[in-house]
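If you scroll down you'll find the structure; I have some questions about it.
Only a single protein chain was left out; the remaining protein chains are all shown in position.
By letter and in written order, the chains are A, B and C; residue numbering begins at 1 in each of them.
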Amino acid sequence: MSVRTLEVDGRTITALEGQTVFSAAWDSGIRIPRLCHLGGLSEAGACRLCLVEIEGQKKLQPACLTKVAEDMVVNTATPALLAHRRLIVELLLAERNHVCAVCVLNGACELQDLAAQLGVDHVRLRPQYPSLPVDLSHERFGLDHNRCILCTRCVRVCDEVEGAHTWDVAGRGRNSRIISDLGEPWGDSGSCTSCGKCVQVCPTGALFSKGRTVAEMRKDRGFLRYIMTAREKKLWIS
Amino acid sequence: MDEIPQTAGAAHDEREQILDRAMARHHNSGDALIEILHTAQQLYGYLPAPLLKKIARRLMLPPSRVLGVATFYHLFRLEPLRKHSAVVCLGTACYEAGGTELLEGLRQHPGSGDWSVASGRCVGSCGLAPIVICDGRAMARVTADKLEARLREDHDRGSTGTDAGH
Amino acid sequence: MTQTAPMSNKPRFATVWLGGCSGCHMSFLDLDERLFDLAAIADICYSPVADIKEFPANVDLTLVEGAVANEDHLRELKHIRAQTRVLVAFGDCAVTGNVTALRNLFPLEDVLQRAYVELASSGRSPSADGIVPRLLDRVLRVQDVVDVDFFLPGCPPSADSIFDFVATVLRGGRPAREGRRFGA
Partner (left out) sequence: MTGEVLAQTRDTERERQAGLRERIACCSVAGCLSAGGGEVRAALEKAVNARGLDGQVEVIGTGCLGLCSQGPLVSSAATRQVYAGVTPEDSAALLDGGAGRFQGRTLGPDHPFYAGQRRLILENSGRVDPERIQDYIAQGGYRALLRAASAMSPAEIVAEVKRSGLRGRGGAGYPAGLKWELVARHPASDRYVVCNADEGDPGAFMNRSVLEGDPHRVLEGMAIAGRAVGARQGYIYARGESPLAIARIRTAIAQAQREGLLGGRIFDSDFQFQIDLRIGAGAYVCGEETALLASIEGRRGQPVPRPPYPPERGLWGCPTLINNVETFANIPAIVERGGAWLAAIGAPASPGTKVFALAGRVARAGLVEVPVGTSLRTIVMDIGGGVPAGCEFKAAQTGGPAGGCIPAAFLDLPMDYDTLPGIGSMMGSGGLIVMDTSTCMVDVARFFMEFCMDESCGKCVPCRAGTVQMHGILRRLTRGEAAASDMSMLEELSRLLKETSLCGLGLAAPNPVLSTLRHFRNEYEAHLAGRCPAGRCSIPVPEPV
């Protein structure tokens, strides 16, 4: 496979042909924010946080979907991009009921981390306070729609890795909700294998293990790499 | 809603057969999901959960995907229709001509229990705004009085309900 | 300061407690011996931890803990804003509404019914108008009521972050926004 050389934030980096700008930057220690992307899953291109400026292109491009090219010049953190990212995080925080102080994932949440990293110390938008249920019908796990950011990692991991396709999205627009099977309680789902992958990949406290109190839960996303490497290369590397 | 709604046994069988034939015509392919949902709704009036489950099995699709599709599109109904239906157009011209007020009026109307009231986007008769579609028939240049008369007409006709469900 | 002459040349510093659990003030007290450092650089002119009845005039920096949950809070906050040069939303309740605003998911009557009738033995909702301040229909964030100059989120903000923040502002600096966290 041939190698491409490109410039990211003023640094010259090399990447493999076919690699995305996101993963090339990541390999070189440049962390582009993201919430829907997760290595090992297909790309949704939905959170719009990893949008970057590519010289010569008028429109911002999602780093998770853009392939590297020779002599490409990429900027990942211009003031305009940072302003967009802050506003996207504010939109997410205002959309549902994210109350970090009483969340199982307090301290280990990707959305919370991102807000801190981007300097979102308050939300200028009106909170929407939607009335949303919490599904505790599953024996081991819970689903709190109040914390869901609709990144669809759970939908993808369940379909692509576990193969059960228990989850999907119902409704549309602001009424979109994650559902299991025909919208019945998770605990009644006939397709769920209780593997827990969805819980581990969820970036927020929307999917969680039961029996944990506030700020107790930590998620393990390394398992995905383990499974994918094992599946593709027959190497069981932990 | 635990069962697929039935009217008479024979009709039920017939509907099931029509649906089965429709799915077979599409080689039970998941690509045809939206077509099949259209057919199912035409037959049953709405899409109850057991019907969705049946369609999912037959088309070999995950149930959550079937519900995801059924709830994405406005025209699919998961609840049965009431005796009558009224769709108030809220396209730009109808909105400008007072469609919102008509919609509110319908919702507030004491006789609205028999009516499934909804808003629609542009039925393409902008020159005749505002438009309200009552039981499938478009009414042009609707006023509150006209609408009131239409509702009363149905009320006066009593519970014969001959034109229900169209 | 151009208005009434202050007691000393030190900037005047206040903290207030609206609709919150006072945890932010507990964290403030966790400054421990650094409270003396603070007292050395500022004149602590009003605080729930000091016995002062009226919010004074000409305050340079006020930390506001808690969300705006009732009519008293609303009136107080407007008064405080009028008397304060730099106003800080202090802690998550002030910044986001946080736990105080959890009741915004329900109609107010349902909340009162649940708290005072269903879960209590008294069986009556409070109705002592003029004695107990009336609850607002919705809990508001501080920024929904008055202009806010800085936000210090956290539930509660740590003593270290409070000290760094207050010291920076009192010196006339702008504290960095990056790294401040909601929740823990």
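Definition applied: a residue touches a chain if its C-beta (ideal position, glycine included) is under 8 Å from a C-beta of that chain, and two chains touch if they have at least 3 such contacts.
The structure displayed is predicted, hence computed values, not measured ones.
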Chains in view that the hidden chain touches are A, B
Candidate in contact with the missing chain, chosen from B:Leu19, B:Leu102, B:Val117 or B:Ile131: B:Ile131
Selected from B:Ile18, B:Leu81 or B:Cys122 as touching the chain missing from the view: B:Cys122
Which residue from B:Leu19, B:Ala32, B:Ala86 or B:Leu147 sits in contact with the chain not drawn here? B:Ala32
If you put the missing chain back, which residues of subunit B would it touch? 29-35, 37-38, 65, 68-69, 72-76, 90-93, 95-96, 120-129, 131, 138-140
Can you name the residues of subunit A that touch the chain not displayed here? 44-48, 51, 59-60, 62, 65, 80, 83-84, 87-88, 91-92, 94-95, 124-126, 128, 149-150, 169, 171-176
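Assume only the chains that are shown with their structure count from here on.
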In whole angstrom, the CA-centroid distance of subunit B from subunit C equals 52
The distance between the C-alpha centres of subunit A and subunit C, rounded to whole Å, is 34
Across the complex, what residues on subunit A touch subunit C? 93, 97-103, 106-107, 109, 112, 115-124, 127, 129, 131, 215
For the subunit C and subunit A complex, residues of the former touching the latter: 89, 92, 95-99, 101-102, 104-106, 138, 141, 143, 148, 151-153, 155, 176-184
Complex interface listing, subunit A residues touching subunit B: 159, 164-172, 179-183, 191
